[in-house]
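In this view, the complex is presented without one of its protein chains, the others remaining in place.
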Amino acid sequence: MSVATFIVPLVGWLLAPLLPGVINRVKAKFAGRRGQPLFQLYFDLWKLLRKGAVYSHTVSWIFWTAPSAGCAAILTASLLMPLGGTPALLALPGDIILFAGLLGLARFFTVLAALDTGSSFEGMGSSREVFIAALAEPALLLSLAAIARKITQYSLSEILPALSLWDWLQSTPALALATAALFIVLLAENCRIPVDDPTTHLELTMIHEAMVLDHGGPDLAFILYSASLKLWLMGSLLASLLVPVHAGHWALDLAIAIVGVFGVGVIVGVVESCLARLRMPIILQLLVGASTMAAVALILLLR
Amino acid sequence: MIDLLLILVVLTNLKLLGASRLGASIRTVAAQGVVLGLLPLVTHPHPLSIRILELAAGSVIIKGFLIPGLLFRAVREVDVSREIEPLVGYITSLLFGLAALGLSVWFGAKLPLPMGALSSWLVPVSFFCIISGFFLIVARKRAVTQVLGFLVLENGIYTFGVGAMQEVSPLVEAGVLLDVLVAVFIMGIIIFHISREFEHIETDRLSTLKD
Amino acid sequence: MILTLILMPVVAAIALFASRSRAASRVLPLGCALAHLALSVACWRQAPAPALGGWLVLDPIGKLFLLVISVVFFMGAIYAAGFPGTQAPPRNDPSAASDSFQSEPIFNGCLLMLLGTMTLVTASQHLGLLWVAIEGTTLASTPLIYLRRDSRSLEATWKYLLICSVGIALALLGNFFLEVAAAKADGVPNHSMVLSEVLSGAAHFDKTWVKAAFILLLIGYGTKMGLAPMHTWLPDAYSESPSPAAPLLSGALINCAFIGVLRAQQVCAAAGLAPFGEEAILALGLLSMAVAAVFILGQTDYKRLLAYSSVENVGIMAVGLGLGGAGAFGSLLHAVNHSFAKAMLFFIAGNLLFVYQTRAIAQVRGLLHRLPFSGVLWLTGFLAITGTPPFGTFVSEFSILKSAVDQGRLWVAAMFLGLLGVIFIGMATAFLGMAQGEAEKETRTRLSWMNLAPPLGLGALVLTLGLYLPPSLTQVLRSAAQSLGGL
Partner (left out) sequence: MILILLALAIIVGSGFLSLLRGKQVRSASWIGVTGVWLGSVLILYAAGSVLFKGGMESWRREITIPGGALSLYLDSLSAFFLFPILILSSLAAWYGTGYLKPSKKNLGVHWFFYNLLVASMVTIVLAHNAILFLMAWEAMTLASFFLVTFDQEKETVREAGWIYLVASHLGTGCLFIFFLLIGAQHDSLEFERSNATANGGIFLLALIGFGTKAGLMPLHVWLPEAHPAAPSHVSALMSGVMIKTGIYGLLRACELCGSLPAWVAWVVLGMGMASGILGILFALSQHNLKRLLAYSSVENMGIIAIGLGLGLLGISHHVPGLAMLGFLACLAHIINHASYKGLLFLCAGATGHATGTLDMNLLGGLLKRMPWTGATFAAGAAAICGLPPFNGFISEFLIFAGAFRAGTTSNGEVAILCLAVIAGLAFIGGLAVAAFAKAFGTTFLGEPRSEYARQGHEVEVSMRWPIVLLASLCLILGITGPLLVPKLFPVVSGLTGYSQEIFQRELGPLMAVLPKITLASLVFFAFFAVCFALRRWLLLGRVVEQNTTWGCGYLRPDARIQYTASSFTQPFGDLFHWVLRTQRWMAAPSGFFPKPTSFRSETPDLCQGHLYHPAFLRLNWGLSKLRWLQHGKVQLYVLYIAAVLMILLVWKLAV
């Protein structure tokens, strides 16, 4: 266990709020605007952390513990994600499942908190959230299984660092499909366009944002922070896949990977700029499509 | 001699199949009982013993007189003269009787008696009686006719017993006769009650108990 | 000893017929039943001497059923003594059946007569005497069914008498055939029809005649026993007979006819035709179960339900006997269990009929509330009759099933279980519907202990047989099964 293993999560914790900024910048560029500052989320978080809070009469302790718990779950998940060839702190065979489980835990808390407010918007948001998550879950695990099958290991920290360009050359279609599926999962899990629109003004069309309407102050800060960290983690997963470069030194690898993560952010931004939010039935097709792609990838690798 | 008695039995059976009037039928069965009562006297090869005489006398009395008497008493209150359409018509019944007779003869050929029967008619006639008895029970509506059918059936078995077996223990014989008597006695009582309760004795209308 | 057993009830019956004394009619059956039970138990402890020159001997089969009959009769006597019910019945109303009867001395006399003839059946070693005795049971039981003297019981009685008489007549022919078969063996016309001699000589009998004789005996006694499709009289007779009589008909009388079938099978086995007989019995047994299943599912009258359940159980016995070997053991055991369980249920059905004044299943609700004790017994009886562990019926049905599987006759086993399953569904629907639910009237009705003790006692017996088979019973069952050519 070297210094590097401790640095990887630290990097994530520090840089995560930057990622939404990058995406916003890209979108702004596409729209021809200047857009928010890159560090906007840092400012927001700082502002929120210093604020008081307003709670609904309806809510119970679930509502005020959920953001902290959700944040803790994502923070724990960050200890499972390797970056740039450096294995994660808590790496173990099957940590894929633990990772998915922790994301699920965070989601569970968010959904409960939303239901706790007794608002119909938040109820609707949580209903859609669990619906989308249930469909995204098989796609996530299947695509990871496809990559795991390629490497014949099933720990994130062994799969991702071991993946090389050679593997890509060997089975381009399978890995491409799996990566595409993972990308869709990323969009779905992180409530990006075309699955969800984080910037919409109409509560009825929201999913994730609808769930956190009633949060404020430090709670909202936790929620925003954990959302960006989740995006970071998924981004680093994709980055490890897309940039399987091994430069030789961990620091160099890490730097390349961080660039890769932001690269993923750019792609997300591009996608968000080009697409509009899809209707629910189409989202469904998209997610089922992702699972199908992952399954095809697996079948290709089974041969 | 045996053959003569046996053929009388066949004829009484045919008469029963074709008879529509109750009184005539009962009398026919009584005649059949008398004929059968005489049967042990002629089938027995040995000189007549007291036992055979007793058996013959008992049969004649029970089958020829007691049972018909009981039946007459039972149906006294019923209007016996009234015609009731049977389930199978009389002509058809007769035709059936002839067919049954043929079948019985065939059975008789199939089932040879061991000790060289006294008459080749014995087995066919007893079978014919049994079939006729069944037929009477199945194809007629009146309770009395059904009792007659039962008696004919019983007579068939009796014929076989008398003809095929020379030595039946007296206790059993007496028991058999007594059982038949009591059975018919009770049947008579019940017919009496049926006629009082329902004012008819048609058993196909006795069908409240069903699923 | 045997003669005492047979004659005691007959004499008592004749005394009752003669005196028509109500007081005597209350005391005599109970006393007679008690004495009979005591003597039967004594017969188990020490085999009684043969009587009438070997015509009356208690062999294992007889011994087994003698005790069963005696126990059921004893319970029946207690029940009859305590049976309330002399209110006027609504005449000819099918749903509102009741069972009052006016002439108690006649009823009790017939009961005693029935006991006497049944005892004769168990002890008869002479096939002709057996026939006479079985016909005697029919005649003695006919007045029992007719005792209510309404149109329905009249109809039932008529059917019972006519069909059973026809059947029994066939059995007589079967006896004659058997004699012919014996005569054919050596040309000597005179053969003793005493069972032991028949069995010892049967190997030389003419096979065709034995086969024909067996078929006639099977159909004849099978009619009396209630094997389908000759069972048609049974539901009518059982459901119309007065409450104290029905348990005896199904609990004791069936066994007498069963003895007839057993004797026929004994002869068949001794003649080396065991598989032949078994095949026919098995087919009729399965048919009986199927027919019972048809009528149990969706049955609306609980006494008829019990009657069809008798058809089913007769079928089970036949299947067991038809399988032979360990199956015959199970079959005999099942006969015992069924007698107790079914008599128990009929006793409780009598209580229900008295309290609810209806035989319609749909109109009896909330038994557990209205008649807690009878309700519990009713459910117990349901479990017992459907062969649920730990009741004795489970052991016997399981033994039968086991012998089917052990013989590799999986189709028989599958049909057996499938039919039992369908029957269970039908029974569960009826019994649970009656026992559970809200009682319409909250009043609890109290019944005399004399109407509760008999079913309780029989239930306890069935339960005991499921947990513990006394060695003496096992011994008797084994030797009885052995005499059937099994084991």
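As written, the chains take the letters A, B and C, and residue 1 is the first residue of each chain.
Just so we're on the same page, contacts are C-beta pairs under 8 Å (C-beta built on N, C-alpha and C of every residue); 3 or more make two chains touch, one makes a residue touch a chain.
The structure presented is a predicted model; accordingly, all values stated were derived computationally and were not measured.
Enquirer: In the full assembly, spell out which visible chains the left-out chain is touching.
Expert: So, taking every chain into account, the missing one touches A, B, C.
Enquirer: Return the single residue from A:A4, A:L83 or A:L141 that touches the missing chain.
Expert: A:L141
Enquirer: Touching the absent chain: which residues on chain B qualify?
Expert: 87, 134, 137-141, 146, 203-204, 206-211
Enquirer: For chain A, enumerate the residues touching the unshown chain of the complex.
Expert: Chain A touches the missing chain through residues 49-62, 64-65, 67-69, 71-73, 75-76, 79-80, 90-94, 96-98, 100-102, 104-105, 107-108, 111-112, 115-124, 126-128, 130-131, 133-138, 140-142, 145, 148-149, 151-154, 203, 213-214, 217-219, 222, 280, 284, 291, 295, 298, 302.
Enquirer: Extract the touching residues of chain C with respect to the undisplayed chain.
Expert: On the side of chain C, residues 158-159, 162-163, 166-167, 170, 208, 211-212, 215-216, 218-219, 223, 229-230, 232-233, 235, 276, 280, 284, 291, 293-295, 297-298, 326, 329, 366, 368, 383, 386, 388-390, 394-395, 398-399, 401-402, 405-406, 408, 410, 413-414, 417-418, 420-422, 424-425, 428-429, 432-433, 436-438, 466-471, 474 touch the unshown chain.
Operating definition for what follows: only the chains that are shown with their structure count from here on.
Enquirer: If every chain is a node and every touching pair an edge, decide which shape results: line, ring, star, complete or other.
Expert: Chain contacts: none of line, ring, star or complete; other.
Enquirer: Which chain has its Cα centroid closest to the overall Cα centroid?
Expert: Smallest offset from the overall C-alpha mean is found for C.
Enquirer: If I average the CA coordinates per chain, which chain comes out farthest from chain B?
Expert: Most remote chain from chain B, centroid-wise, comes out as A.
Enquirer: Let me have the rounded angstrom distance from the C-alpha centre of chain A over to the C-alpha centre of chain B, please.
Expert: Chain A and chain B have C-alpha centres separated by 99 Å.
Enquirer: How many angstrom lie between the CA centroids of chain A and chain C, rounded to a whole number?
Expert: The answer is 78 Å.
Enquirer: Can you name the residues of chain C that touch chain B in the complex?
Expert: 94, 126, 128-129, 131-132, 135-136, 138-139, 142-143, 146, 149-152, 154-159, 161-162, 165-166, 169, 172-173, 176, 179-180, 183-184, 187, 189-190, 193, 206, 208-209, 212, 235-236, 239-240, 295, 299, 304
Enquirer: Per the contact definition, I'd like the list of chain B residues that touch chain C in the complex.
Expert: Per the touch definition, chain B meets chain C at residues 111, 113-115, 130, 134, 137, 143, 146-147, 150, 153-154, 156-157, 160-161, 164-169, 171-172, 175-176, 179, 182-183, 186-187, 190, 193-194, 197-198, 203, 206-209, 211.
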